[in-house]
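Missing here is one protein chain; the remaining ones are kept as they sit in the complex.
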């Protein structure tokens, strides 16, 4: 088996999560870890047996085949551009950029240099979503009529992060909105309403921790989206696609496959975070990245695809903030 | 046990459904069945061992303690008013009237005459909804943050019915919207989008068979609603309440409690219509009607409560038809 | 609808359970309640609006069409014989008699007098068991290979009851063993092992509160049985039939259709006793009793069928008490 030598750029929470998965995969070897904070870089590098550095250019050394970019969103565009110039294959966490304009620059840089680039919408690699996609493509649902998306995180991130995250529907809702595009198609129009229900203090900063939205697809199908930054009961990601011939329901309700029955009734553990919900997906997207690179096959999803998910997320966030029904194309334009 | 002597007014589909339940209940005896179509009245009367008639006044004879009104919605107001004048206790199917104005007349007639009157929102008597209400009132969810409602019917009604039904969100969505009020509270604002996805022909009549909506409650909580007139997979009613401390999920996924495993995997039967989903609720609302009448206790839900559910449903339908965000109070006024 | 006038003979726990169901059924009217304890008879009679008596012969008055026999098991034979002589239709709780010999007398009395007689194996009327039977008869499982039965009660009965109950596998296991016969066929051989695990004190009386058994059917199929008098988590009845083409699994895991998710995970209520598990079955067996009587149709299951279930239960109990593999036919003989 061929091993892909990688540099991880960004060793924060998401970098650590990827590192844990990558450390167990035979096909991926992280040889360098770069973070502007030396202690972050060191912590992950030690765990992975890699070299730590605080200099971005170290990620582009000759011993590196590909980079994993898990820096904060505002830096994505710049780092992807640098990696593309350096001719490295790229895996970048979602969203590809902070703004649609920066996203356009990312797409241009990747397409100009021709480096392979995959974006971290990991649900596209979850076994249930993969199977849903196959069923839809085989026509088992018939004409698609709607989708229902639920995305709920267990804990509020820090206020500082929230202020720069781009907003609830961009930073978090983009996963669900990307699933909507992946499974049903392009969205024409979005409306959203929400509030600071879990943490009223967020209101003074114009931030939302909860939002519900309606989606109207170009095909005429309609959908709902519910996103919340905090629940009392753990991480909760659901997706339901409704078609002419039936309905697909995706939900991981328990972890592991154990139910405990006592005087209170039946009880089961649930996934408490994305690492517990999507372990197969995080591994699968990296294995696919390594294998497709070695085989010279296209990477999925690419930056162009990811830009359209960003456009949709930005439109939804705009609807949430303005209380207006937003036309997605009118709002965000084209690539 | 005391038996309540009843006249059933309206022997169509809903009358027949109630008749089947009533025929097995020791506390309720239907002694008269009235329908403008003699054959409808006869069919149900034979099944119940009752007298059939085509004259409304026969429902108000001295041998009748209470009337069950299951006539078409446009006639509800008039029939309730007549029953109230006759001094009979009333059970009337939802919605209480075709228009908010007619609904106001119903409330006035009932309150003026003082006859007991219960409205047929049967979900309020389903064991799962009853338990949800108890848990909410005991504070087990903490502060309520949201609700998710799904209501899907298995078969398209006839076009003639649809044209006079008041619209998808009034005729059908009112059940879900009443659940929202019952469990979470009053809705301040509603937005909806939909289409004629299952039956495109409906479009030319300005009718919808599918709608999704967002709800903003007076408390600040938010919710989504999905209503469809037809699914390929049977009847589907779900309700989920999200609170500070946890989440309630109500769904009847299988009927009966049997799973069949074969080479295709696991398979189970689902409820295919409201009679299979809500048998306990239809019986319980009638038993409560009979027992509370005999005990002189108030009936639940009453006409006043039902008028507010109608107001919400009308507002939602208006949002659906106009594409506007609709303020519920501004739209419908007060009683 | 025709109403069947009934006398209830025996107003203890099981009589009370039936009374609660019967009180709500329009087709059944209990007009007399007989119990040797006047206060028992009174309590149930008041609830049912019936006449109470302590004299058995009052159950056979002309105003009575049928009797419901829910006296202690040791009296079943004698009471059934008396009712048969009086020419009354009979519903008798399981088991039909304390001993196989007494059971033979019951069968003889019923067949000699020709009175209709139904035995209270209510699971045969539960929607899931009914559907399982239909699937098996339609050949959906192919050749049957096995069965797995679990029967667990929530609370230990009183010691006095246990001493005269005939033993764990007769009093309680007979329900599961009757299901085995109903769904798969006759059992050739049984082996059992158990103990006084929930209440060690039972050991000194030679009593068991827990037993597991293997079944070998005449067809060659094999099965397991687990019976326990007490669990910490409520009532638990499961049945699984394994065939060449698939597997049926029957289990009522939750009550009502509500799941609560909180920081501990997912939680649901379970049935805590037979009244919560089998409400439809208790009502359905009585409605079938009344309707089949009125229609002159045979009653199911009859005394002959019930005697074979008793024979199997006695053989299983013998296996449990002696530690021997027991041939059912050799042990119990034929009718």
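A, B and C are the chain letters, set down in written order, and residue numbers restart from 1 in every chain.
To be clear about the criterion, a contact is a pair of C-beta atoms (placed from the backbone, for glycine too) under 8 Å apart; a residue touches a chain by one contact, two chains touch by 3 or more.
Just so it is clear, the structure is predicted and the values come from calculations on it, not from any experiment.
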item	value
Hidden-chain contact residue, picked from the options B:142, B:200 or B:266	B:266
Omitted-chain contact residue, chosen from C:65, C:81, C:126 or C:145	C:145
Sites on subunit A contacted by the missing partner chain, in the whole complex	1, 23-29, 48-49, 126-128, 131-132, 135, 140, 245-253, 255-263, 269, 287
Those residues of subunit C which, in the complete complex, touch the missing chain	142-143, 145-146, 148, 150, 189, 191-195, 197-198, 210-216, 220-226, 228, 231-233, 236, 242-247, 323, 325
For subunit B, residues in touch with the removed chain	232-234, 236, 253-254, 261-270
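Here is the rule we go by: only the chains that are shown with their structure count from here on.
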item	value
Of all other chains, the one whose Cα centre sits farthest from subunit C	A
Separation of subunit B from subunit C, taking each centre as the mean of its C-alpha atoms, in whole Å	38
Junction residues of subunit B - those touching two or more other chains	245-247
